[in-house]
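Only one protein chain is missing from this complex, and each of the others stays in its spot.
Which chain is which? They are A and B, in the order written, and residues in each are numbered from 1.
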Amino acid sequence: MRWLLKRGWMYAAMLAVSAFALFPIYWVVITSLKPRSEIYTRTPDLWPSDPQWDQYPRVLGEGHVGRALLNSLIVASGTMVICILVSALAAYVLARYRVRLTRILLVLVLITQMFPLVVLVIPLFVTMRKAGLLGTYWSLIITYLAFSVPLAIWVMRGFILSIPDELEHAARIDGATRLGALVRVVLPLAAPGIATTAVLAFLEGWKEFLLALTFINKEEMKTAPLILQTFVGRGDTDWGAVMATSVLYTLPIVLLFVLARKHLMTARTAGAVKG
Amino acid sequence: MRKFSVTVAGLLLAAVVAACGGGDDEPSADKAAGSGSLEGSISVWIMDPGSPKIQDVVKQYATDFEAAHPGTQVDIQFVPWAQAHDKFVTAIAGGEVPDVAEMGTTWTPEFADQGALVEQQAIGEGQYVSSLVDAATLNDKVYGKPWYAGARALIYRKDLLEKAGVEPPTNWDELMAAAKAVEEKVGGGVDAVGFTGLSEHMYLPTIWQAGGEIATQDGDTWKSALNSPEAAQAIDFYASFYKQGLSPKAAVGWEEPDAQTAFANGDIAMLIAGGWGYNSIIATKPELEEKIGTALTPAGPSGKGTAFAGGSHLVQFQESQNKELGAAFVDFMLEPEQLNKFTSEIGFLPGTVDGIKASGYLEDPQRKPFAEQLLDHSAVYPPSPKWGGLEGANIFDGEIQKVMKGQETAQEAVQNLASKMDEEFAG
Partner (left out) sequence: MATAPAVVSAPRPLVVRRAVNRLTLPVLMLLPALIIIAGLVGYPLVRTIYLSFTDTGLGELIYGGSTWVGLENFKEVFANDRLRVALVNTVVFGTVCVIGTMVFGFAVALLLNQRLKGNLFFGIAVLLPWAVPAIAASAIFKWLFDSRYGFVNWALVNLGFDSFQDYAWFAGRFSAYVAIFITVVWQSFPFIALSLLAGLQTIPKETLHAAAIDGAGPWNRFRLVTLPLLRPIVAVLVVFSTIWDFKIFDQIYVMAAGVPDRAADTAAVAAYREGFALSHYGLGSAVAVVLFLILLAFSLLYVRLIGKEGAE
């Protein structure tokens, strides 16, 4: 009985939070299926009376959403892979070494995050133009890295700090190099942190709109957030198509979460160490 | 596929040449018809028209043009409306601009003033909608060719006005009377008008209708003309609908699409909207088509029922590497038949007089008021280089909203606006 009381409210809380998290997304899905006349109604319909399933193939084909998703995938994956490599190393160094400049470096790294992107857009555009990278995947990947790596370094440093030194010392006594110890001992334990950073970097590349808008003009190169605009006209928006595109756009992320979940949510705890 | 488009393009060209063969000599038509000297590639920025279908219409222009001029390449790139102004700024400041672009009429003077645009020479009398040519004029030079245009007129529910026992209003007094009658007699939560707090194109033209001006030019400088009794009267009139409960409570924070939605849902009886709004409403609720009537914007005390003529220009950039090709493509797009393919899709009117005549609007009783409004009763905002900025910063909305909410008098509002405008014009 006490179990029910103790656990019961937790289940209720889980339900409530899930509803809160999912409802807007559910709304997007059903709006994508509603015919135009049903979208603007006084009493919200919780289920479309006449689901417009053909919205999806239409949007993928005619609307070139498929191509845009591919572009987004390339940019996001590139950002994620490079971000992990660079920031894992940097975070390790900052965590393990009492580099005197650590605090200053950390603050510098924060500073890069402190300006609203709108203010930085024009100089970034000029930089990319001079580098000859305008309109390429690299212009986006490099810029996303510049903004995601600092954050990644911080997050991973936090994780690495909470992994005791003894583990690495033990490994090195057993003959491993510093890098070997890093790879074989620290990284697995920091897996949740790495997974989190990976998702973060991927999402940065996947979600970003303003820089993609600024650097990319050619239709073939547009990423998914840009392609949404195809359905937004002069004051008249095709909401069904916008929502359908949004659903298609969210699906790969759901897949990513499901795949990464094992690393995100379960951890090999430091119970591997005795004492 | 290529053979097919070549054939189509060839037929079209033949038709076009035949159609305007007897007309006045357009140097650009000569170029399009026979010149083999066009070459190279250009990039063209067009605002997102709102659907892949209409995008294809525009892309077809490129295909047809390329077919007619082998060896040329036209790259159409779509730009979202909401961010287009920023993209232009970034492109110009960043040093990489397209060759040709669709530009909002209120932005053309701003960018022309920076020396970013090419002066357009071949603007003949009576060729284009005159208000739009004014909008592209800076220091007596024209920097853009009107591509498409639209003016807002009155859209109303015939059945609701009948129920209220009133005729469609033709002037301010009738408008107020009709609104009151509707509010009283129709009921069912229906409000009379959808005058919103955030729609510049609904409230600013009332100033013209009252006989006032928004700004005047003295030599090189512009000065606000809002601090006038006419302007105050206009704003007072506009806000009085909201204050007297003749508009929905939320309208103070509405934008134009919100008002259109409300009309489509039968929540308001009268609306100021353009042909594109009309198309949108019918597309959303087809059953409304027979219940809607259209008329010219009600005239103010000055006798003028002026509406704002909005639209886009086609401009060329100074930094373009291939101005000749750009000019040729622009003229191709402006041919009446080509033009109407696009404008009929988006619910606007062509910016050329020939285009309007070919559009069929003047023969369609439902759509005729929009064409008339544009041709005879429309005006543009002061074509000052600073106007784009004023619009972008939404200086006007806040004051209008305050008047609607009774936090300010119309007098105070226009005074505040006049001083803000002058500040911007000067600095």
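Note that contacts are C-beta pairs under 8 Å (C-beta built on N, C-alpha and C of every residue); 3 or more make two chains touch, one makes a residue touch a chain.
No experiment lies behind these values; they were computed from the predicted model shown.
Undergrad: Relative to the complete complex, which of the depicted chains are touched by the chain excluded from display?
TA: So, taking every chain into account, the missing one touches A, B.
Undergrad: Pick from A:69, A:163 or A:201: which residue touches the chain that isn't shown?
TA: Of the listed residues, the one touching the omitted chain is A:163.
Undergrad: Using the touch definition up top, pick the residue from B:253, B:286 or B:360 that touches the left-out chain.
TA: Only one listed residue reaches the unshown chain, and that is B:253.
Undergrad: Tell me where the left-out chain touches subunit B, residue by residue.
TA: Residues 85-86, 89, 92-93, 110, 113-114, 116, 197-198, 248-250, 252-255, 261-262, 267, 389-390, 392-394, 397-399, 401-402, 405, 424 of subunit B touch the chain that is not shown.
Undergrad: For subunit A, which residues reach the chain that was dropped from this view?
TA: Those residues of subunit A that touch the unshown chain are 7, 10-11, 13-14, 17-18, 20-22, 24-25, 27-28, 40-44, 82, 85-87, 89-90, 92-94, 97, 99, 102-103, 105-107, 109-120, 122-124, 127, 142-143, 145-147, 149-151, 153-155, 158-159, 161-163, 177-179, 189, 192-193, 195-196, 199-200, 203, 206-209, 225, 228, 242, 246, 250, 253-254, 257-258, 261, 264-267, 269-271, 273.
In this text, only the chains that are shown with their structure count from here on.
Undergrad: How many angstrom between the C-alpha centroids of subunit B and subunit A?
TA: 40
Undergrad: Going by the contact rule at the top, pick out the subunit A residues touching subunit B in the complex.
TA: These residues of subunit A touch subunit B: 36-37, 40-42, 62-64, 121-122, 125-126, 129, 134, 213-214, 217-219, 226, 229-238, 241.
Undergrad: Hey, which residues of subunit B end up touching subunit A in the complex?
TA: Those in contact with subunit A are residues 43, 45, 47-55, 75-83, 86-87, 89-90, 93-96, 98, 256-257, 260-261, 264-265, 276-277, 280, 283-285, 346.
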